[in-house]
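For reference, the structure I am asking about is given below.
One protein chain is absent from this view; the other protein chains keep their places.
Chains here go by letter, A, B and C, matching the order in which they are written, and residues are numbered from 1 within each.
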Amino acid sequence: MPLGSNSYGKSGIRLVKVTRRGGKHDLRDLTVAVRFEGGFEAAHAAGDNSDVLPTDTMKNTVYALAKELPVEEIENFALALSDNFLRENPQVSGSEVSIEERIWDRLGATAFEGSSNERHTARASRSRGGVAVESGVKDLLIAKSAQSGFSGFRRDRYTTLKETSDRILATSLTAVWTHTSAAGPFAGLWEAVRRTLLKTFAAHESASVQHTLYAMGEAALGGHAGLGEIRLTMPNRHHLLVDLSPFGLTNDNEIFVATEEPYGLIEATVTREA
Amino acid sequence: MPLGSNSYGKSGIRLVKVTRRGGKHDLRDLTVAVRFEGGFEAAHAAGDNSDVLPTDTMKNTVYALAKELPVEEIENFALALSDNFLRENPQVSGSEVSIEERIWDRLGATAFEGSSNERHTARASRSRGGVAVESGVKDLLIAKSAQSGFSGFRRDRYTTLKETSDRILATSLTAVWTHTSAAGPFAGLWEAVRRTLLKTFAAHESASVQHTLYAMGEAALGGHAGLGEIRLTMPNRHHLLVDLSPFGLTNDNEIFVATEEPYGLIEATVTREA
Amino acid sequence: MPLGSNSYGKSGIRLVKVTRRGGKHDLRDLTVAVRFEGGFEAAHAAGDNSDVLPTDTMKNTVYALAKELPVEEIENFALALSDNFLRENPQVSGSEVSIEERIWDRLGATAFEGSSNERHTARASRSRGGVAVESGVKDLLIAKSAQSGFSGFRRDRYTTLKETSDRILATSLTAVWTHTSAAGPFAGLWEAVRRTLLKTFAAHESASVQHTLYAMGEAALGGHAGLGEIRLTMPNRHHLLVDLSPFGLTNDNEIFVATEEPYGLIEATVTREA
Partner (left out) sequence: MPLGSNSYGKSGIRLVKVTRRGGKHDLRDLTVAVRFEGGFEAAHAAGDNSDVLPTDTMKNTVYALAKELPVEEIENFALALSDNFLRENPQVSGSEVSIEERIWDRLGATAFEGSSNERHTARASRSRGGVAVESGVKDLLIAKSAQSGFSGFRRDRYTTLKETSDRILATSLTAVWTHTSAAGPFAGLWEAVRRTLLKTFAAHESASVQHTLYAMGEAALGGHAGLGEIRLTMPNRHHLLVDLSPFGLTNDNEIFVATEEPYGLIEATVTREA
């Protein structure tokens, strides 16, 4: 039977690189995933591995190149890795390198704190015809306790939700944006886009998650010329007003129960004019 | 700026239905996700919610229809939900309903055990033009301790992996298959496909994960005429041989360390003849 | 300043042993933790490591002894490990070895399925004066949809809960029992105690989680003479009745929402007559 789309690779490659600048150290903490596409019919159908570079080798390559190259902007490291893989492997038609960086804040010249769940992500997707680069934030937990409502929505016979002009809006933001050029420069750009997203989130008069999501995407593209498009995923982590009336108490948007399930899931891409 | 692809919905809708057949109960335990697509530009760009059915209503609809309909084959329940959503919402162009079922084994007439991580999944994707149905298994952990090797692979300067004709092959299988007809019948089919996948995994002379993955897909399509195609995702959960030589001991493929990271990630779709 | 109670050790030692009996294989999958107690003041206060056996050595010892000994009843393997550690380390006053076993069900002579979250646990706690052995089940998810109520409870001004004579009782059972003798035999005993716990859970007319917990503990001690005492931990995973009345529907204990948070947490030890 025909083999359809297929890929293979190595995920969860955990790399920490310490770079010493005199007595001051830099600590980069990456989780790398490598994925190959190509004509691997013989491996699948006949068990012929002659075109299969082991995923263990992909892992070794990541560590070796981490030694040989600077590991600074993860976009550049992903580009270098994907380039190496395509150059060395004529049997491969596409290589994708995805990186998630844990951000360590400095406690001192050689000490660091890294408790945040937020990740800086990057991906280089390279074919024989070219390469595309994306950057992103993942699992950035944000909330606003004012300037957020939800009203005027469509109703049907199963609708019981009350309209509100004052609710907590909380989300675990994941955003991915493309770069119009793979040449960068990438230094400082991620931090700048992240600041734009946060500033817009904080200031927006939100009529819905969709409304704020779009405003954030629009601000990112508007403020940063090198971005091609941006996709935002904003799960709505509902904060429900607790009914305190059985205890003779009022609740003026003060006491909430934070819930995990169910959650709204809002996703959209904002692009430039066609 | 133009809005690109976008969707919204409710995820993590936790539903348990108890159906009483005399003194014997059935327990169905589902996690449902609903997703709408359509022309939601006004909601994003202008904060106009008049076309936005609340995700809270999606949740209510799931519970109401769970009462009104039998909840047996989850494929049928997903179809009924997606049909309801499109019928009631002319502003929506597509509705997707995804269900994961936790499997409870019977301990008695009204008692159950449900510790397994494995899930039975189903999805109905409905547009104005038609509907597609998928079924699947998710997170089915399987291992084989014989008939598995990996040799004859491509080598480069970063390759240190040794060839082996005897290794543990372990994976957390996720598979999704399409149905050529949305009319079913679905009763018993999931169990039958699952048995085929497991039987093939156990019996296969494996030259690689790719090789076994393909054999499992081929057996599923070959043995079940109603399937259109099947996509298998098989992370390779490596079991590394422990070097016992420093202690004067041999290790004849007997003592392994099971690892979580890094892992190989092998994915492919097997289709029918074009 | 004085050092109070202290310990150190290695956790998360992942061990898989394949035992070949002709063409039929046994697969044991353990996660082992080792913990030492003793007079480690010099290590803490002065950085003097001369009494500190590296935790890396603990790990090596687990793998070496897994090769040299049969790995069948995990209680026996924990006993052998703790004995070895105390014998070889005069500077240590106590060694504790804890094991969690993933249970793999057989798919064939050399193939296995292991998706269950449930674990078989065992612990040997050894001092210079003697040894104690415990066994247990962990994360065994069970539910009953009949013979469970909760009424006649204490009320105060914050009590809004309705009485019920028909609710779903669901819990993720963790139970730990002591053995009156470290000599065993252990073969088959864990399975037998587990069966007693499940049978009692399924049959009990439950007035509360506490009531069923106690009945399970009493049955375990009553049915198995070698057990000293048993501690049961039963989080109450609430299943809330969905209010369908806004949609003109009744809900006769049929449609529930399963919740993760908050949860009741019920714990008790049942002992033998003093």
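What we mean here is this: a residue touches a chain if its C-beta (ideal position, glycine included) is under 8 Å from a C-beta of that chain, and two chains touch if they have at least 3 such contacts.
Remember, it's a predicted structure, so these values are computed and weren't measured experimentally.
Participant: Which listed residue, C:28, C:59, C:102 or C:138, touches the chain dropped from view?
Facilitator: C:59
Participant: Go through subunit B and note every residue touching the omitted chain.
Facilitator: Contact residues on subunit B toward the absent chain are 157-158, 160, 246-247, 259-261.
Participant: In the full complex, which residues of subunit A touch the absent chain?
Facilitator: Those residues of subunit A that touch the unshown chain are 14-20, 23, 25, 27, 29, 60, 63-64, 66-68, 104, 107-118, 139-147, 168, 198, 201-203, 239, 242, 244, 246-247, 249, 251, 253-259.
Participant: Kindly note down the residues of subunit C that lie in touch with the hidden chain.
Facilitator: The list for subunit C reads 1-14, 33, 35, 40, 43-57, 59-61, 64, 88-89, 91, 150-156, 158-161, 206-211, 213-214, 217-218, 221-222, 229, 231, 235-236, 260-274.
FYI, only the chains that are shown with their structure count from here on.
Participant: What is the distance in Å between the mean C-alpha positions of subunit B and subunit C?
Facilitator: Subunit B and subunit C have C-alpha centres separated by 30 Å.
Participant: What is the distance in Å between the mean C-alpha positions of subunit A and subunit B?
Facilitator: Taking the average C-alpha coordinate of subunit A and of subunit B, the gap between them is 23 Å.
Participant: Residues of subunit C that touch two or more other chains: which are they?
Facilitator: Each of 246-247, 259 in subunit C touches at least two other chains.
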